[in-house]
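Missing here is one protein chain; the remaining ones are kept as they sit in the complex.
The block that comes next holds subunit A.
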Amino acid sequence: MADREYGFRTRAIHAGNIPDSATGARALPIYQSTAFVFDDTSDAAARFALQKYGNIYSRLANPTVASFEERVASLEGGLGAVATASGLSAQYITFASLVGSGDHIVASANLYGGSITQLDVTLRRFGVETTFVQSANAEDYAAAITDETKLIFAETIANPSGEIADIEALADVAHAHGIPLVIDSTIATPYLNRPIEWGADIVTHSATKFLGGHGTTLGGVVVESGRFDWHTDKFPLFGQKVPSYGGLEWTGNFGEYAFLTRLRAEQLRDIGPALSATAAATLAQGVETLSYRMQAHVDNARIVATWLQQDPRIEAVYWAGLDSHPHHARAEKYLPKGAGSVFSFVVKGGRAVGQKLIESVNLASHVANIGDTKTLIIHPASTTHAQLTEQQLLDAGVLPGVVRLSVGIEDADDIIYDLDQALAQAVEA
């Protein structure tokens, strides 16, 4: 019975959703409750002391949210997961659990703009230094590591440059220094790549994007492998007594479960970005069709990217699935099903033509989002990445003329028809 290894599509639908024991409800019940009653005072004490895992208060854990967490953990091949109110808060609690004042992070320069400011502005103000590595080579990450470095952070598929992280090599570099590799896998999703299988220790997602998939709901999630040995001099907190939980020690008491238990019991408790039950139910329903949507997304991305590349009005297309992309070989290694459906291209004529193109589309939606069923389009340099300096824009691969597409799952012909007519108007103007 329990010994069958169910497949990815089955787990996307069933993981975390065993029918409710009280009612038999087949769909995932939405436990819209702030708090949960205890059996008696000793049960309350045991739950509070983490002597047993149980529901207390929905900032810490909620059964609907837990279903979503288990589902994503199952798909990523992780030990477990902690869900958050947004992708950025998933990253934030991860960083908050691993770094403090005086510590250092080595991150890719090719990150989502909000991730760059989180590290470069907010965490720096708290005394955490981040070195942004401009190259995609693991040696250059290694060169940036200092005694204070506590983690390496990169995106599987970078947004919007289309750069692919060399996860296996980055994991080797991280582990050689006794630190974990943290991967933001928002754009890949576990359907296209499971970073833990390539050596990553922690995976974060903006579930807002492809996991939820329908542009309705913000959410984030942190998945951990359970393989990293946290009980070292680099991370002394895992071996120290925790007064707020009766003097337990994270590693001593929870073994492989230490990181995620602590992330929930300390960082979610103290920082507070909990995912709501209704949001979790919407996101979990989105995940049920992840395989089908992602396949349709990458199929359409291939058709649209190929069409754009052949169009004389286009200067360049940065989709790693094309053999003209510098990371094409990496894409074939890490993303054999397809290099995601978020990519950028440059229109001949520069910024003005790009902006006119965006104003002329009728099907693609001009929004600051990615990972919807709908095709989305934006000019990153003046929007999602506007908080960056000119140099940071260049480092992040966001040239002024770049237009970003998140290819949806409409009919590919219709997406192309729309881009074609918009390009015609843009070039004419």
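The definition used in the following text is that a contact is a pair of C-beta atoms (placed from the backbone, for glycine too) under 8 Å apart; a residue touches a chain by one contact, two chains touch by 3 or more; residues count from 1.
Rule of thumb we're sticking to: contacts and distances are computed from a predicted model.
A.B. asks: The chain that is not shown, which UniProt protein name from "Isoquinoline 1-oxidoreductase beta subunit", "CoA-binding protein", "Anti-sigma factor" or "Nitrate reductase-like protein NarX" does it carry?
C.D. replies: "CoA-binding protein"
A.B. asks: Would you indicate which residue among A:Ala169, A:Leu260 or A:Ile377 is in contact with the undisplayed chain?
C.D. replies: A:Leu260
A.B. asks: Based on the whole complex, identify which of A:Ile30, A:Leu50 or A:Ile164 touches the chain you can't see.
C.D. replies: In the complete complex, the chain left out is touched by residue A:Leu50.
A.B. asks: Extract the touching residues of subunit A with respect to the undisplayed chain.
C.D. replies: Given the touch definition above, subunit A has residues 2-3, 6, 10-11, 14-16, 18-21, 24, 46, 49-55, 61, 63, 65-66, 69-70, 73-74, 78-83, 226-227, 231, 241, 246-249, 252-257, 260-261, 264 touching the missing chain.
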